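Only one protein chain is missing; all other protein chains are in place.
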């Protein structure tokens, strides 16, 4: 519990406890309950068969950053469902994902994700429903 | 072109040219235009802050396996849009993703993905629209 | 409460209390917690500018039938989120929507929807997350 409150504030701690994010070279550049940001510097481990960033990794940025925006309230969440639309791609530079709060509910928090290249060109756009694990009742 | 036809048939070749999939320890166990399969043995690099497989990686399996089902016709595709619903998770054993063809179109191929643990319990269910890059006109 | 239990069993009662479904000529042909069915006979009020069934109405069948499958457990639900993929369309005959349970949770029930024409040709495929309004705590 204390741990989770802490997580909401310290990117380094969060990354050190999130093996997948760290292994895939993600950087957390902002955590806030309104808008968080995660970045990825395009690297050889990130590429698909066409030589651009794998869609799975682009989605992973969306999942990570929307989770951070949800978790920034100090509660624990799991991803419930997500939709992503892919618009463009890159083979170098940074991919920057923003998780923008649409609605914070008791049980479900809806966060939009916009993913851009370092020039502000939209690469993907999606929405993620985060389901909260913490409440008085342990429901669901 | 010839390369892409080949890709559709040889999992090892495909993985060796898909850095992200290989880096994240994915295994291709079946490629067919009707139903493909990708597996992941749960490993430390795969885990999120709750100690189970990161949702981004689960989606990545969905993206990969639906792409294989689409590509098994010998054409090149990019992921256009996707939805995934998360149902369960695991911290050990195998995660197995199946990409089941729903509709093959000239431009768009729709593939469903069912992701299960090694006991056949459903972990996630989604659909992915794959957009074909190859046609006579180079459209889109 | 009693009313909701009743609703789960009697299609006529349900339709008479669901103005939009009735106004749009929907027929409930099966209500069950595993798989429900709603039909629409294609009629002039159902058509879009291309002369086939409006996508909004096709989605409405999906929303209705997945809601029935959720509600068949006797609880009240609202649609939380939904994705639909459109595959084909018709300008006559019946459109038949099936709501197939994927997972029933305490708070969220996930139902898949397959929509077919009267010859069994797939017209649309989607998934709907239904959020339950009833529990001990009134959470959310």
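Going in written order, the chains are labelled A, B and C, and every chain counts its residues from 1.
Basically, a contact is a pair of C-beta atoms (placed from the backbone, for glycine too) under 8 Å apart; a residue touches a chain by one contact, two chains touch by 3 or more.
Source: prediction; values computed, not measured.
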Could you tell which one of C:36, C:69, C:85 or C:109 touches the chain left off the display? C:85
Which of C:47, C:100 or C:122 contacts the chain that the document leaves out: C:47
Touch assignment to the omitted chain, from C:31, C:57, C:108 or C:132, lands on C:57
Residue numbers in chain B that touch the chain omitted from display: 80-81, 83, 105-108, 127, 129, 131, 135-137, 139-140
Contact with the hidden chain only, please: which chain A residues? 83, 85, 87, 102-103, 110, 112, 122, 125-127, 129
Can you list where chain C touches the absent chain? 7, 14, 17-21, 23-24, 44-50, 53-57, 59-64, 67, 76, 78-86, 89
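Going forward, only the chains that are shown with their structure count from here on.
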Distance from chain B to chain A - Cα centre to Cα centre, in angstrom: 20
Expressed in whole Å, how far the mean CA point of chain B lies from that of chain C is 29
Please report how many Å separate the Cα centroid of chain A from that of chain C, as a whole number. 32
Which residues of chain A are in contact with two or more other chains? 80-81, 83
